[in-house]
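Okay, structure first, notes after.
Note that this complex is displayed minus one protein chain, with the remaining chains in position.
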Amino acid sequence: MYKYVVKRLLLLIPTLLGAAVLVFLLLRAVPGNVCELRLGGGGEWVDPAALEQCQIQLGLKDPMHVQLYDFLTNFFTFNFGESMWTGRPVAFEIALRFELSLQIAIMATLVSILVAIPLGTISAIKQNTWIDYVVRTISIAGIAIPSFWLGIIIILGLLITTQAYLGTPWMPPIDYRPLWEDPGYNLSMLIWPAVATGYRYSAVATRMTRSALLEVLREDYVRTARAKGLLEKMIINRHALRNSLLPVVTIIGIEFAFLMGGLVVTEQVFNLNGIGKLFVESVGNQDYVMTQSLVMLVVTIFVLVNLVVDILYAVLDPRIRYS
Amino acid sequence: MSAMKTSFTRLALAAGLGAAVAVGGVVAASAEEPKRGGVLRIVVGSKIPSYDGHRESTFGMIHPIRPFYSLLIRVNPDDPQSSDFICDLCEGDLPAPTNEGKTYTFKIRQGVKFHDGTPLTAHDIVATYNKIIFPPEGILSNRVSRFSMVETISAPDDFTVQFDLKYASPGFIPMVATPFNFVYAKKDIEQKDPEGKDPQYGMKWHQNNINGTGAFSFVEHQPGAFVKGKRYEDYHHEGKPYLDGYKAISAPKMSVRIQSIRGGRADIEFRGFPPKSRDDLVKALGEDITVQESAWNCTFGYAGNQTKPLFQDKRVRQAMTLALDRWGASNYLSKIAIVKTVGGLALPGHPVATDEATLKTYYGYWPDIKKSREKARELLKAAGAEGAHFKIWNRAVDQPYKVVGTWMLDQWKQIGLDVEQVVVPTGPWYAGLRDPDAFDVAIWPSCQSIVNPIVDAGAWLSKERAADNRGYYTDPVLDEWYDEMNREGDPAKQKEIYRKFEKRVLHDEAHFGQVLWWNKINPHRSYVKGWKIAPSHYLNQSLDQVWLDVSDEERKQRTMDELGG
Partner (left out) sequence: MATVSEARLAVAMFEEPAALKPWHEKLRDTARKQPIGVAGAVIVVLMVLMAIFADVVTPFDPLLNSYESMLVPPDGTYVFGTDMLGRDVYSRIVYGARTALFVGFTAAAIGGFLGLVLGVSSAYFGGLFDLFFQRVMDVFMAFPLVIMALAVVSILGTGTENVILAIIVPFVPRCARVVRSSALQIREIPYIDAAKACGFGHTRIILRHMAPNVMAPFLIMVTAFVGQAILTEASLSYLGLGVQEPTPAWGLMLQGGAEEFAESAPWVAIFPGLAITLAVFGFNLFGDALRDVLDPRLRSSQ
């Protein structure tokens, strides 16, 4: 087991290295650069000499291998550099948006749990009845609705209904205030994206709850319990649900980790200044330094979460053995 | 000199077409007594690269940052349509040049202080313009070559600034009034790096720090979220600003900006909304929305890439412009897109702009679109280019790029051309324009701040002279006329040259196809008073004139909410 963990940890290095090289190359394969956008993005006339100057300053004129070497050495020494767009440290820019992304992730996860566990349980107990079908339909609809569309519909719905019933149109705030400073304001802004995202993410967890529970319900000890004449309700609560929670918790944990990586589209629709918006903006600005750091952040979260899950399963599920 | 002075005055008189139109609510009568206090909430659709105006060029920086700074001269905030310049940090009337138009002497206002308390003198202005026009090696300044007429800047005394030019140039005063020329303190520009590392520390200081003489002083900037400013009590324009402060909220999505004004989360947006959104807002909010509209100093056109054989044939280029139903589009596209006015190379309404009757004789401006398209097919046939295939190189921005691009594609299909549209994000789009192998037909918009068509005509010179010539053509005749025009002191003669220059670009050679001029529409909450629309989203953004016509309680509440009392 110990050897397995060490081996997997060592294998992270080539994966991260590969991702780093890939993002480096892809970003530079896209024509254009941050200087053109900065100096001429508004459509105003640009001085070619100024353009040249800007590129030299940002190291864009350095040979490719020098740029790559700098990026890799900086990344593996946790020196993320400065945003090419704002000139501020990347760590600062990310930290600034982290609070909001974290709060959304937590709230969406809560919504997801509140939806998934009851629905999944009902669905498993009533397998192949109309209740099961309705629950599954609702939950699958969550994955099917495009998040950008749902966002538009929510805001539009709020504007129209409030105008119709309250007289003045209301929409969620468009600038963030921390929860402890102004809880009402904060929640009235974040509840909508959290519900939209949580609903979407609950679909997978609902399905997982359902199948894990179904599986447990077939186990011998549940049959024994039934044979002993225990109430079905008690069997579910005492035995089955508890034992089937592991995969559900894992799924929710994974989803939480990915939510931290930011919600690219939802943040745009609700005007949230989170990691996802930062990502979209830095890609749009061709801010290599920022984009590289964010991509590496997402990739690192992804591989670490996968690793943790694999290890958890190796420990907990005797049927899976790793060499 | 007098020639130039006249030209400004005439411009002021000719504000006819450019005049602001207001619908919806009632526009504040000028006699109305401004109320003091409150915080204005602005939504901004673009991002702030750095705070240094000398280096940047985006309205994403102007809208939130410009109120912290003053300019030497500025567009008249009471009549921004006129392109009439008045003193901001200078005193009295705009100076008349001496020395055969080569020397300009500005008297500097006394008693002005920077936000940190430093008094402003002529030396600050000299240091500022030296940074803009003669930046040291390694310092980025975006408008160096447009100031190429300037020889030296000096301060004969503490409150006099003198610009000496190499040659008389009508482009000089408008360049000085460019809203990006923030005035900085000399001591800030010259300060040393506390860590002793960066010898150019002071020159770069304004990228991340703010110290101006503007109507508002800096409070907070949360990157990606907002910028806050509060009233500067020692502001040099008596009694102003009226607001306690302002908050510029970043909202990259157009739909969010529109909704936020409707939903009461913002008061105003300064770039512009599509006409349909204006109608929706007026319909939803009625009297609570006031709309200001103006012609917009942004062209929207295209050019065929003349390094490609197809577009080397001028008949093809002429056919392309003939296919566009400009007059029709002016009617229907103006309902959904931020373009409206049919015009030539100069902003319609400007003294040098071509009158409608003359315009209607040019290819592509004929009132009868059927006849025009017949002629187009004829020309294509003669050129052997019937059904020719090409791609439009467009930018992934909806308004107005994609909307108008998709319309152009449809127009060209109607004369039998086989057209595709390639839409790419802004960065790759600019990069593609710089590479003549990358595209066939480029969308060619151009947005300028100060209305200055004589100088701006430089965009259509030969590729050897105009770095952003997107038709990649060489036309020495145009270059010659341009120089002649810019040396000409007599406005009438200047206009004459402009006319033939324009006809050659649009009609005879059809190097460039002007489609429609942009139309600036700013629907805002009716209680926002004192802001007047300019023909450019870069202009008239100092906010010192703006006030809020809401109850005393609400103004207080807003100040409490945003600035904490």
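Letters A and B mark the chains in the order given here, with residues in each chain numbered from 1 onward.
The rule we apply is simple: a contact is a pair of C-beta atoms (placed from the backbone, for glycine too) under 8 Å apart; a residue touches a chain by one contact, two chains touch by 3 or more.
Values in this document were obtained by computation on a predicted structure and should not be read as measured data.
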Sole touch to the unshown chain from A:S83, A:T209 or A:T291: residue A:T291
Answer key for B:T98, B:T358 or B:T406 versus the chain not shown reads B:T406
Of the candidates B:K166, B:K192 or B:K276, the residue in contact with the absent chain is B:K276
Of A:V5, A:I131 or A:I145, the residue touching the omitted chain is A:I145
By the document's definition of touch, the residue of B:I139, B:L310, B:A396 or B:A467 touching the omitted chain is B:A396
Logged for chain A, residues touching the omitted partner chain are 11, 14-15, 18-19, 22-23, 26-27, 29-31, 127-128, 133, 136-137, 140-141, 143-149, 152-153, 156, 159-160, 204, 207, 211, 214-215, 217-218, 247, 250-251, 254, 264-265, 279-280, 283, 291, 295, 298-299, 302-303, 306, 309-310, 313, 317, 319-320
Residues of chain B touching the missing chain are 253-255, 258, 274, 276-277, 279-280, 283-284, 328, 332-333, 335-336, 396, 398-399, 402-403, 405-407, 409-410, 421-425, 428
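As a convention for this text, only the chains that are shown with their structure count from here on.
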Per the C-alpha means, the centres of chain A and chain B lie apart by a whole-Å value of 39
The residues of chain B that touch chain A in their complex are 43, 46-50, 55-60, 138-146, 207-208, 222-226, 247, 249-253, 255-256, 259-260, 262-266, 284-285, 298, 425-432, 434-435, 438, 445-449, 459, 467-468
Listed in rising order, the residues of chain A that touch chain B in the complex are 30-34, 36-50, 53-54, 57, 85-88, 93, 96-97, 152, 155, 158-159, 163, 168-171, 173-176, 268-271, 273, 277-278, 281, 284-286
